[in-house]
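Below you will find the structure I want to go over with you.
All protein chains but one are shown at their positions in the complex.
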Amino acid sequence: MKISLPPPQRLMASDNASGVHPDILAAINRANNFHALGYGHDEQTPQAKKLFSQLFDADVVTEFVFGGTGANVLALACMLKPAQAVVCTATAHIAVDEAGAPERFLGAKLIDIPTRDGKLRPSDIESVVHLRGNIHHAEPAVVSITQATELGTVYTPDEVRQICDFAHEHGLLVHMDGARITNAAVALGATPKVLRSFTIDAGVDVLSFGGVKAGLMFGEAVVFFNTSLATRVEYIRKQVAQLNSKMRFVSAQYVEFLQNDLLFRLATNANSMALALYEQTRHHKSLGLTTPPVVNSLFPTIHEPAASTLREWTFFWDWDLPNNQYRWMTAWDTTLEDIATFAEGVAQALEI
Amino acid sequence: MKISLPPPQRLMASDNASGVHPDILAAINRANNFHALGYGHDEQTPQAKKLFSQLFDADVVTEFVFGGTGANVLALACMLKPAQAVVCTATAHIAVDEAGAPERFLGAKLIDIPTRDGKLRPSDIESVVHLRGNIHHAEPAVVSITQATELGTVYTPDEVRQICDFAHEHGLLVHMDGARITNAAVALGATPKVLRSFTIDAGVDVLSFGGVKAGLMFGEAVVFFNTSLATRVEYIRKQVAQLNSKMRFVSAQYVEFLQNDLLFRLATNANSMALALYEQTRHHKSLGLTTPPVVNSLFPTIHEPAASTLREWTFFWDWDLPNNQYRWMTAWDTTLEDIATFAEGVAQALEI
Amino acid sequence: MKISLPPPQRLMASDNASGVHPDILAAINRANNFHALGYGHDEQTPQAKKLFSQLFDADVVTEFVFGGTGANVLALACMLKPAQAVVCTATAHIAVDEAGAPERFLGAKLIDIPTRDGKLRPSDIESVVHLRGNIHHAEPAVVSITQATELGTVYTPDEVRQICDFAHEHGLLVHMDGARITNAAVALGATPKVLRSFTIDAGVDVLSFGGVKAGLMFGEAVVFFNTSLATRVEYIRKQVAQLNSKMRFVSAQYVEFLQNDLLFRLATNANSMALALYEQTRHHKSLGLTTPPVVNSLFPTIHEPAASTLREWTFFWDWDLPNNQYRWMTAWDTTLEDIATFAEGVAQALEI
Partner (left out) sequence: MKISLPPPQRLMASDNASGVHPDILAAINRANNFHALGYGHDEQTPQAKKLFSQLFDADVVTEFVFGGTGANVLALACMLKPAQAVVCTATAHIAVDEAGAPERFLGAKLIDIPTRDGKLRPSDIESVVHLRGNIHHAEPAVVSITQATELGTVYTPDEVRQICDFAHEHGLLVHMDGARITNAAVALGATPKVLRSFTIDAGVDVLSFGGVKAGLMFGEAVVFFNTSLATRVEYIRKQVAQLNSKMRFVSAQYVEFLQNDLLFRLATNANSMALALYEQTRHHKSLGLTTPPVVNSLFPTIHEPAASTLREWTFFWDWDLPNNQYRWMTAWDTTLEDIATFAEGVAQALEI
């Protein structure tokens, strides 16, 4: 049996399946104006950097890269010395989903710690602090946390501050992988002040700032709050193959993204649509959707044959197959019509 | 004193200072159509790959990356075994202009050989072949040549074939850095057949195929003629931080670029404009422009104060400062008006 | 208060605190005979290699290195392709005690799995096999097990075979870190046949064969049962800084060690002394020594002030400080007199 209506035009597969926001695309088109010197010696790059300093209300150092793995590896390369290690969760993107890029480029160990919710805690860091100062061990030197996490949870500003305080007390630095940072910011209040409360104000040293999942075409940013770590960032960016020659086409996107609250507006839609999907499907008890999503993902349980029926209709990712768990994810461009269509498909699949 | 007319709208600084061809930009805009699965599971990526196979008239394996350094590092990573080395010229981009990315990511030695014209010869390879088979030496295993070279010269098909034959006879593979491959193709005849004659037909194993300098916004391709080397390319691409999540925006550019001879038309303009610039400036004997450009760059000698006057008017790169040598480079979008303006500026600067 | 007798002449600190067996030392002295070509082109190295082939009753490839970390890194470097990962226990020496050497030299991820007894099981491998074939993940490609384990346990031949079978079925190779392999061999039967039963006969591909803890001065061996993996071992050994110029002084030790069952005799003493220590201290119930040691280590619980008293008297390592657990380890040269002295010291410390 098959679902009797056309699938939604926008997938629940991933926010990186989304396209580019029209205003961002317009900015790209505008940037295509005669010649501009490469590598950031253009008009838009200084503008974009200035907007990041305004956003974080501080003289931060911002550099743009091509993608998220590049952002994380560049950030960590600036933070690590030889024979050091990164502490992260066992579900961290750097630990699981970057094909070993950190190990290969950094030559560093990742110490990954199991968590129940994708959130690291000071006690987790404490459990490995004894490895410092012993020449037989790679020295834990950087804590990397993901905000929002890979499991759709969000650290509160206090939680981040506690991690940063504990880390700094013990000589470790803190990196935040913010591939979905705007979703987290919206979950916590959707203002620059809120964004600052769990990043620069909480003590984070370096932030990978994600734009692509949020509505950009390509290009992420690495923001150094601890600017002493940025000494060699431009050299390392080139070395990690993340220096964009026609930089203006990335910077122009950020100039648009960081103005008029566009970054918050887009994430607000993504988060809201996940909530709408939750509201429209939670009555199917078998899905196990007992708590509303914090950001833009749901992790339903779907048994067969419903799962196959639904996935043949419209693709989404499995999450924990042995437990029949899947992931639905909304994006900046998901519409209520998409949600209604998808919810109807879910209903049909479960009835089959 | 200053030059009395406005500088050209398009710089002679570099082809990567150019923008994006309107047809390419239109393709990008068209690709922004609802959702598409990430990482190449879209509509455009298989199309683009098929067009590469058509271009080279063979079942090649093509993978897209973000930038040129990423392309070269990915290609070489697929070709090298541990404790091996790459043989290249001392002016090769991989040796000089990638900030040590090959050494860091590949963990491999580059053996760089001085040349007078940026072109490697079988005798150069012969000079290091004795390093093979000795466990104290990093083993020369890949020859990397650049086409067109960093010095604006071009290998003939025969020259490439001789390199490939010599390399293969001695157990080495051949990589071609084709950051400006379309300029080379145009210099040699501007047809797919000609392009094949100095790549796949000549015995090249893996090609870094450049699009950005030729009129694209971002995204280069790695083309495996020797497909047995591509076994792990997709894993390594992720590991070298070159996997683009919204891949369709790169692939769509290549779909456009590889159709209707656009790749040849754009490089034809770049090369022609360099020739026009040569014709309009060669009469200034002090510039030392004694032979017409093969591709899209000229390397004039400019003495002071003319050099400073000219560079204050419009930026271009110095090349060999101790010898007062500079580089002028044209692009796919340079116009005859730009050339005329620039030539007039040169004339004024030299008269001062 | 202090313990009233002199500490034992041989420590319970570690088997690497031991010296060199007199026969081994004599072999070293004999090898100092005029000149011999370096890097293994001497008399002793082919002899030692031949003895390894005799020991394993097969044409194995054996190469000598300086130390244990070098052995493991060299073995794994020969087994891994780019973007692959090693599966091991969370207590594995490669994961914990090599300061990140594997990550830095191999550029590879270690996937470390918690175990209760230091022994990996097929089900552990099964839990990560799904990571294969997904370009976002470093591909599990080598299983590394330690025999005897870091926790003093030993895999049976059947257990090793099950791991090898499961690994090979799923396309993974198996490395054995045999830093204390002779202790394991003695625990299982103390014959070449037994040694083969849990190595080459069980399907292990590459073995790090430890000699230093067993009575040598320096120098470990890497033994390739799967000789197809040894193609580049000599180049990589040099690259990993493990090529000994005056090789004869390592090889001569192995020539002695592998003859007349010396390797088994020395480990027999180490294991027996641990058993003796167990017998002489198990009656102190607070130590929690409820099961006899399998190889040459005991993991007693010692509360304060006894622990400090005992450690001031003679050094041994803490193991799990929050749980007051320590490690006592015997060596090839430990005597019954040492054991009696140490046991008496323990008794005094516990009475204080």
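Observations on the model:
By letter and in written order, the chains are A, B and C; residue numbering begins at 1 in each of them.
In this section, a contact is a pair of C-beta atoms (placed from the backbone, for glycine too) under 8 Å apart; a residue touches a chain by one contact, two chains touch by 3 or more.
Small disclaimer: the values here were computed from a predicted structure and weren't measured.
When the full complex is taken into account, the listed residue touching the unshown chain is B:103, out of B:103, B:165 or B:344. Taking the complete complex into account, A:138 is the one of A:36, A:111 or A:138 that touches the chain left out. Among A:81, A:116 or A:285, the one in contact with the hidden chain is A:81.
Interface residues of chain B with the unshown chain, by the touch rule above, are 82-85, 96-100, 103-110, 130, 135-138, 321. Mapped onto chain A, the footprint of the missing chain covers residues 39, 77, 81-84, 107, 135-136, 138-139, 232, 234-239, 243.
Where chain C meets the missing chain, the touching residues are 9-11, 13-14, 16-20, 25, 28-29, 31-38, 66-70, 73, 98-101, 104-105, 212-213, 217-218, 235-236, 238-246, 249, 315, 331, 333.
In the analysis below, only the chains that are shown with their structure count from here on.
Centre-to-centre separation of chain A and chain C, using mean CA positions: 42 Å. Contact with two or more other chains is made by residues 82-84, 107, 135-136, 138 of chain C.
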